[in-house]
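Structure, as structure tokens:
Here the complex is missing a single protein chain, while all its other protein chains stay put.
Moving on to chain A:
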Amino acid sequence: VVEGLALLDLGVSPYSGAIFHETPLIIYLFHFLIEYAELVFMITDVLTAVALYLAIQDFNKVVFKKQKLLIELDKYAPDVAELIQTPMEMHYIPLKVALFYLLNPYTVMSCVAKSTCAINNSVMAFFILATIKGSAFLSAVFLALATYQSLYPLTLFAPALLYLLQRQFIPIKLKSKSFWLYTMQYASLYLCSLVVIICLSFFLLNSWDFIPSVYGFILSVPDLTPNIGLFWYFFAEMFEHFSLFFVCVFQINVFFYTIPLAIKLKEHPVFFMFVQLAIISIFKSYPTVGDVALYMAFLPVWSHLYRFLRNIFILSCVLIFCSFLFPVLWHLWIYAGSANSNFYYAITLTFNIGQILLISDYFYAFLRREYYLTHGLHLTRQDGTEAMLVLK
């Protein structure tokens, strides 16, 4: 950002160098606030935490109401009393979420590093707050802002839509007219705000060259500086004539899970949002630990799934170890020269596998709990022996 502002002061477009890949609104924001950069990032983190706190408070109310409704409608099996969430245990969850975000070492690291990921996180937190409060307009505006910043929150359109539909009590059937009407409304709100924001950015610099620099950069991954993601090593090793194909494959991988997850998790859009956030953080082209911090902040919301998580010990060990090994192997590779990029790549692989296993573990636990809620805790097979749920 400093480089971009310096280039602007020299009278050149900030996108003419290969370093600046942020959107024009960031230029505008930091034009005035560059001297107070630390303060800005601290305030953004606090804002994110506050937004998450309010969002989860509201969400708890929604969950509790829905639970009550389902109990009264007798949708639950008789022996699942221990699985029902009580207000007592849910009382501290918003505080825990806010603290998880603020005290997470990843958040602290990205704040100290003054990474613009903090701003992305803040916008996404406000988006989540707006969605859970039920305001379609604000939610569309914030989603447009988040998509404008980094392209991937586009996939959060689906869970937000599902949540708002649920809130308006519109059933999700493909033939229902009100479903399509609402979808069209929301989609048009979102697209209009996106278009307005992009046109506004055009007026900042009177040029469109922010589009290839920002979105072209995210999609075509030209810069292969090592990070905690998976793209850099693949594309450093790849031959030129395959790189286009694999860029397409990798980018589709991010967007691909939306539809199957939407079909499976249409009753539980907030969990869908959590899983989608995690998928974005893992598979985006330039991930940072700030993205990881955002979805990890949601883990207390599903602390009631603890008894169904199968691999949580191994996963937490893997994630902690990898976090410690990242700087060690980086130092060994770049400074000491006694390791090579394969060491660092192995740790990125392990870290991402750990994250993926975390998400799939939570997914499994969530679905299992839902199954138990409707079918009872003690499942029996046809011949009477105890049955076990398997995620296929």
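Convention: a contact is a pair of C-beta atoms (placed from the backbone, for glycine too) under 8 Å apart; a residue touches a chain by one contact, two chains touch by 3 or more; residues count from 1.
Following the convention adopted for this analysis, contacts and distances are computed from a predicted model.
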Record-based protein name (UniProt) of the chain missing from this complex, from "SPRY domain-containing SOCS box protein 3", "Nuclear cap-binding protein subunit 2", "AP complex subunit sigma" or "GPI-anchor transamidase": "GPI-anchor transamidase"
Touching residue (missing chain; options A:F169, A:F203, A:Y306 or A:Y335): A:F203
Where the unshown chain meets chain A, residue by residue: 5, 8-11, 25, 27-28, 31, 135, 137-138, 141, 196, 200, 203-204, 206
